[in-house]
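The excerpt is restricted to a subset of chains, each kept in its original location.
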Amino acid sequence: MPIKLHKKLLLTGAAGGLGMVLRTRLKANCSLLRLSDRVAFGAAEADEEIMLADLADAAAVDSIVAGVDAIIHMGGVSVEGPFAPIMQANILGVVNLYEAARKHGVNRVIFASSNHVTGFYRQDQTITADHAPRPDGFYALSKAFGENLSRLYFDRYGIETACVRIGSSFAEPLDRRMLATWLSFDDLHRLITACLTTPVLGHSIVFGMSHNAVTWWDNAKARHIGYVPLDSSDIFRDAVYAKTQMPDASDPATVYQGGGFVKAGPF
Amino acid sequence: MPIKLHKKLLLTGAAGGLGMVLRTRLKANCSLLRLSDRVAFGAAEADEEIMLADLADAAAVDSIVAGVDAIIHMGGVSVEGPFAPIMQANILGVVNLYEAARKHGVNRVIFASSNHVTGFYRQDQTITADHAPRPDGFYALSKAFGENLSRLYFDRYGIETACVRIGSSFAEPLDRRMLATWLSFDDLHRLITACLTTPVLGHSIVFGMSHNAVTWWDNAKARHIGYVPLDSSDIFRDAVYAKTQMPDASDPATVYQGGGFVKAGPF
């Protein structure tokens, strides 16, 4: 049961896949949930307000940030693709977001980063938040940029950020790789709730995963957040194995943590 | 259920807060529990004996150590304050204690150290036993001294010590910081029991905390002790949040692990 600490939270990317997942759940965390996305996505429900904004538009971003207590930033491009739109939404967009946060005194951000920031580590390696980025594409590069930017705004202005390197957040794991990377919707919400409520968040990198048996990530550096996953991919294990093949050990998509992203494009 | 391995244990500081907590529980660990404190605190009960001693008095300390199998050293000053009494009880006192142990062949000590030894680390950092001390005051300095002293007596004379960096050992957590630092009375006893019974204790630093969700400490270096906490601050979480405010992020007492100690005094 999340603790309602905040009056007004901003959720960007509210019309996206995880945005919709969080829209219902985050109402428990605040009195009013401000939802934002690039284009219209329907009407506000109770305890909601909707404000549209293109992340590359600094003035629009300034507007949606004004007046909120904290930000859950799920917006932007979330798949690999050509660089130009990623640069606009994920690089310029995140600069706009933090500039707005700085101007309006918003001191806590939950930033949706990605496991692809370290996608070029092997699947037989355990990674901590101290391992250097090894991005697997343009999308990953933009997320690494956001992590560095948030570090700058913490070091210089004290704005706290949790960079949540989301694994694979789906209703259930779809393939063998996702048995390691799966993050249930409820655990995603638990993790965000923990980031919102822990007394000192600092600038933290936390891997967004459920309590899976196979994993490549170590959240020991993020214990101060108090995230306790309650779900696990293990209950899906037999089913996933039954419907998938042993992966080809010579395929980079098998060897590296980023899976198929490590060979997507170039565009 | 603790294992009764010892004939005679010495508990110093027996009239203090945690001393009283341990007085009843430690009887299960030994045939006779010798209780000591600075001034009279009542009569011995069954399977107890009482011997008074000022820790700064070498001869008195020698007397209480003679004949015991192991020592649980809870005595001395346990709060921040002027240096002189801390020096007498916690610095000279611990020298007296280990000299007595050396002379009488007592080879295992459980030393009540404190989380304040590392009080100037931030609350968004995870600390292990390998992190250098960053004491937050005179009290913390005296505990760091005791840790170093016990290392000397291990390296030179083989006396084994567990330096238990006790977090906040109260009946329940009183504020948001204690959700991270809380050590239940029963877990305190479990930890001491583990230190008393593990075959090889060596010189170990172990953080005294229950199984709390938010934590800043990593006991990976103390696995040989076999301490398994069974309590957690999590059941108190909602109540603590309900009765306390979001802490001021610009207050050193919020930022640093030592909490209010980091700005106590000077005296």
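Per-chain residue numbering starts at 1, and chain names A and B are given in the order in which the chains are listed.
One rule holds for everything that comes next: a residue touches a chain if its C-beta (ideal position, glycine included) is under 8 Å from a C-beta of that chain, and two chains touch if they have at least 3 such contacts.
Because the structure is a prediction, the values reported are computed rather than measured.
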Copy count for the complete homomeric assembly [2 present here]: 6
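Note that in this section only the chains that are shown with their structure count from here on.
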Copy-to-copy rotation for chain A and chain B - C-alpha atoms, rounded to a multiple of 5°: 120
Chain A-chain B separation of Cα centroids, rounded to whole Å: 40
Residues of chain A touching chain B in the complex: 1, 3, 5, 107, 158, 160, 194, 197-204, 220-228
Chain B - residues contacting chain A, complex: 122-126, 176-177, 179-180, 212-218, 234, 237-238, 241, 246-247, 249-250, 254-255
